[in-house]
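Removed: one protein chain of the complex. Kept in place: all other protein chains.
Order of writing sets the chain letters: A, B and C. Residues in each chain are counted from 1.
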Amino acid sequence: MSDSLYAQLVGLSGGVLLLSAVLIVWRRSISAEVRLLAVQGGALAGLVTVLGVNEGSTELLVVAGLVLTLKVVVLPGLLFRAVARHGASLREETPLINTTTSLIALSLLTMLAFLVSRPLLVLGDDPAIAAVPIGIALVLYGFLVLATRRHAFSQLIGFLVLDNGIGTVAFLTAGGIPLVVELGASLDLLLVVLILQVLTARIRSEFGDADLDDLTELRD
Amino acid sequence: MALSLVRLLRLIWTTGRVAEPAPPAPEPTPGRPSALAGSVQIRHVDAGSCNGCEIELGAAFGPVYDAERYGARLVASPRHADVVLVTGVVTRNMLEPLRRTVEATPQPRLVVAVGDCARNCGVFAGPYGVAGAVPDAVDVDLEVPGCPPEPQVIIEALRKVTGR
Amino acid sequence: MNAEAAVLALAQVVAMVALSPLLVGMMRQVRARLEGRAGAGALQPWRDLRKLLAKETLQAAGTSWVSVAGPTVLIVSSLLVCAMTPLLGTVTFTSVPDDLFVVVSVLLIGTVAVALVGLDAGTAFGGMGSSRHMTIAALVEPTVLVSVYALSIPVGSSVLSQIVEARLDDPASVASPVSLLALLALAVAVVAETGRLPVDNPSTHLELTMVHEAMVLESSGRDLAWLELGSWLRLGALLGLLSTLLMPWGIATELSAGGLLLASGALVAKIAITGALLAGVEVFLAKLRLFRIPELLAGSFVLAFLAVTASYLVVQA
Partner (left out) sequence: MSAVGLGLEAQLVLAVVAAIVATWAPPRLRSTLAGVVSAAVGLTGAVTGVLVLAGSRGRIEVPTSLPLGDVGLDPSPLGGFFMVVAGAVGAVAAVYAIGYAEGPAASRAAWASLPVFLAAMQLVPAAADAVSFLLLWELMALASTSLVLTDHRDRAEVRQAALWYAALTQLSFVLLLLGFAVLVVDAGGVGFDLIGSLDPGSTSASVAFVLLVAGFATKAGIVPVHVWLPRAHPAAPSHVSAVMSAAMVKMGVYGALLVCLRLLPTGPAWWGLLLLAFGAVSAVYGILQASVTSDLKRLLAYSTTENVGLMFLALGTALLLRSVGVGGPADSAVAACLLLVASHAAFKCTLFLAAGSVLHGSGERDLDRMGGLGARMPVTALAFGVGALGAAALPVTAGFMAEWALLQSLIHGARPEDRLVAVAMPVAVAVVALTAGLALLTFVKAYGIAFLARPRSEGAAAAHEDGAWTMRPAMLVSAAAVLALGLVPGLAAEAVTRAGGVAGVGRVGGAGLELSGVGAQLDPIALSVMAALLAVPVLFVSRAAARRRPRRQVELAWGCGGVRVSPRMQYTATSYAEPLARVFDDALRPERDIEVTHTSESRYLVERVAFRQRLDDVVEERSYRPVVRLADRVGLAARRLQNGSIHRYLGYSFVALVAVLVLVAL
C-alpha cells in the first residue's frame, strides 16, 4: 500500500468515526443512533483492516474481522431488538442539555482532544499517530452522551461510543491491543449490554418506562 | 427516516406524472391587460363562502389540474397580486376587508368572482348577515359560474387572463 | 489586470442576471415534476419579472425612504457579489480581491436592507419576518467564516480565486475530508442564507410560518421585482460559488473569448446540477420549527469545526 493511500484511508475511516459520533449526538431517534453506531463500528473495523494491511499483520486482520462481527452485527443487532420491543419510535426527547449546546460542546471537545494529544507527537509522524486525537475525541463525545442523556438506551450508546474511542486510540498508538485483551474487553461489554437489556426489559415491564430520571425514585 | 425516504422515492417513481394533458387554450378575454400575459398572481379572498368553492380551487391548483402550468400562482399578499379571486357571498364582516384587499392590489388588476354565491348570492340570498354579492361591493371583471364551479372552469377563466 | 478583471466581472454579472431566474424556474420545474405536476416552465420567473416591472408600485403612508431604497440596495449588493465571486474566471481586481470576508459583508448589506424593508411598513408580519431573518443570519455567520477558515488553511489565503485555483491545480484536494466537511457546512449555511427548505419555505402562503416572504408582503411592482431578482441572484451566486468550489473545472484562469465561452458552459452545467440536486432534496424535507433551526446551524458549525481540525491533521500527515 502506498504511503499516500494509507494516509488517505486512515483519514477517511477516522473521518467516518468522528462524523458518525457527531450525528449520534445530533439525532434524537434512538434507532437512528443505533444505525449510526453500526456505521461507526464499521469504520473502526475498516481502520483496523487498513492498519493490518499496512503492517502486514494477520493478527490485526483477524481482530478486524472480530470487530466487524461484534460492533456491526452483534451489538447493534441486540440493541435493535431491544429498541424494537420498546416501539420503533423511541426518542431521546429531553436531554439534560439541549442539542444545540451539546453540538457546540462537541466542537470544543474536539479542540480539547486535539490539544491534549500534543505530547503524543513525539511518537513519530505516522498518519496513524496524527489520527489519535480522533480517538480521544470519541472518548470525550461518549462521555458527553453518557453524562447528558436521560434515556437508558442513549446512555448505553454513549458507553459504546466511548468504548470505540478507547479502541481507536489503542489501535492507532500500539498497533492494536493484544488480541486477548480486546476480546476480553469486548466480551465484557457484550455482557454489560445483555445485563442492561434484561434489566431495562424488567424495569419497563414493571414501571412502563426506562427514563433514568424516573429511576432515581427507586432508591426509596 | 431512511425507510420513509425510500418509500417516497418509490412513490415518486411509480406515480410519475399525474397532471392531465392541457386542454386547448381559450380565447383571451377582450380588454385583458397586456402586462399580465403569461404571469398572473392571485390573491384569494373568501368573503363568506361555504368552502365548496375553496375545495374546487384547491383542486385547480393541485397536481391533477395544475393551474400553475399556465402561469397562475396563489400569493399571500394583494400587493403581489394581479387578480383578486373572490368566493362566496359578501358577509357584513367581510365587506370592508374585501374592499381593502382590492384597494391594496396595484394596477393593472382584475377582480374575478368565482361561484354563483359570489355572482348573485346564490342560495345565500337574503339573510341579515349578507351584505350582497361581490359586484355589489367591488367592480368585477370576470365571473365564473357554478355551484361550485368545476376546476376546469376556474382554470379556463384564469387562462383567459394569462393567455396561455 | 484590472481591465481584464472588469471584463470578467461584467461577464459574470450579465451571465448571472440571465441565469438566476432560469435557475429558480428550473428548480421549481424539478419540484413540480417530482410532485407529478406539469410545472410552469423554466421561463416563468422571467415572465413574472417582466410583469412586475410593468405594474404599479404602491407605497403606504408612513413608510420612509427605506422602502424605496431597500430593494435597490439588495439588488446592487447581489450584483456586486456576482461580480466579485469567481464564477467564470479567477482574474480579479488587485485592490478589491474576492476575499470571502468582503463577499460575505456585501451579502450582509443586502440582508440588512431586506430586514429594514420588513420593519418599515410597521406591520406585525413584517417585523416578525425581519426578526427571524436577522436571527438566522446572525447564527449562520460562525459557520460561514469557520468553514472558509478551513478551506483557507491549505491554501494560506481567504481569497476565493486563489482557493479555486489551488483546487484546479490539485484536484485530489477537492475530495479530501477537509474540503468535503467544509463544503457540507457551507451548503447548510447557503440553504439558510437563501431561505430554502428546511429553514424557510419559499412557496408558503401562511404568514406565521414565513421568514423571507413576510418581509416583502408590503412590496409591490418594481420594488418587489428587485427584491425577487435580488434574492434569486443571491441564490445563483452562492450556488455557483459552492459548485465552483466542489467542481472547479472549466473556470477560466486567464481571460480569452474561448475560455470565457467554455467557462460559461461549465457554469451553466454546474449551477444546473447543484440547483436540481437542491430542489430534489427539498422534496423530501419539511420546514423545521423555527427553534429547531439553531440545532441545524450548530450542527453545521460542528462540521466546519471538524473541517478545521481535519485540516490540521492533514497538514501534519
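By our rule, a contact is a pair of C-beta atoms (placed from the backbone, for glycine too) under 8 Å apart; a residue touches a chain by one contact, two chains touch by 3 or more.
These figures come from a predicted structure and were not determined experimentally.
Peer 1: Missing chain touches which shown chains?
Peer 2: Hidden chain, whole complex, touched shown chains: A, B, C.
Peer 1: Specify the residue from the set C:127, C:259 or C:280 that touches the hidden chain.
Peer 2: C:127
Peer 1: Touching the hidden chain in the complete assembly: which of C:72, C:209 or C:253 does that?
Peer 2: Spelled out, the listed residue whose C-beta touches the missing chain is C:72.
Peer 1: Of the residues C:19, C:38, C:87 or C:112, I need the one that contacts the missing chain.
Peer 2: Counting the whole complex, the residue in contact with the absent chain is C:112.
Peer 1: Where does chain A touch the missing chain, residue by residue?
Peer 2: 97-98, 100-101, 108, 111, 114-115, 118
Peer 1: Which chain C residues would touch the chain omitted from the figure, given the whole complex?
Peer 2: Looking at chain C, the ones touching the missing chain are residues 9, 13, 53-64, 66, 68, 72, 75-77, 79-80, 83, 93-97, 99, 101-102, 105-106, 108-109, 111-112, 115-116, 119-128, 130-132, 134-135, 137-142, 144-146, 149-150, 152-153, 156-158, 207, 217-218, 221-222, 226, 290-291, 294, 301, 305, 308, 311-312, 315-316.
Peer 1: Since one chain has been left out of the picture, which residues of chain B touch it in the full complex?
Peer 2: 45, 77-79, 96-98, 100-101, 103-104, 106-107
Note that in this section only the chains that are shown with their structure count from here on.
Peer 1: What is the distance in Å between the mean C-alpha positions of chain A and chain B?
Peer 2: Once rounded, the distance between the two centres reads 56 Å.
Peer 1: How about chain B: which of its residues touch chain C in the complex?
Peer 2: 5, 8, 12, 15-19, 22, 35-39, 41, 63, 66, 68-71, 73-77, 79-80, 82, 104, 106-108
Peer 1: Considering only the defined contacts, which chain C positions touch chain B in the complex?
Peer 2: Within the complex, chain C contacts chain B at residues 32-41, 44, 47-48, 50-51, 54-58, 204-207, 210, 213, 216-221, 224, 283-284.
Peer 1: Show me the residue ranges of chain C that touch chain A in the complex, using the header's touch definition.
Peer 2: 176-177, 181, 294-295, 298-299, 301-303, 305-306, 309-310, 312-314, 316-317
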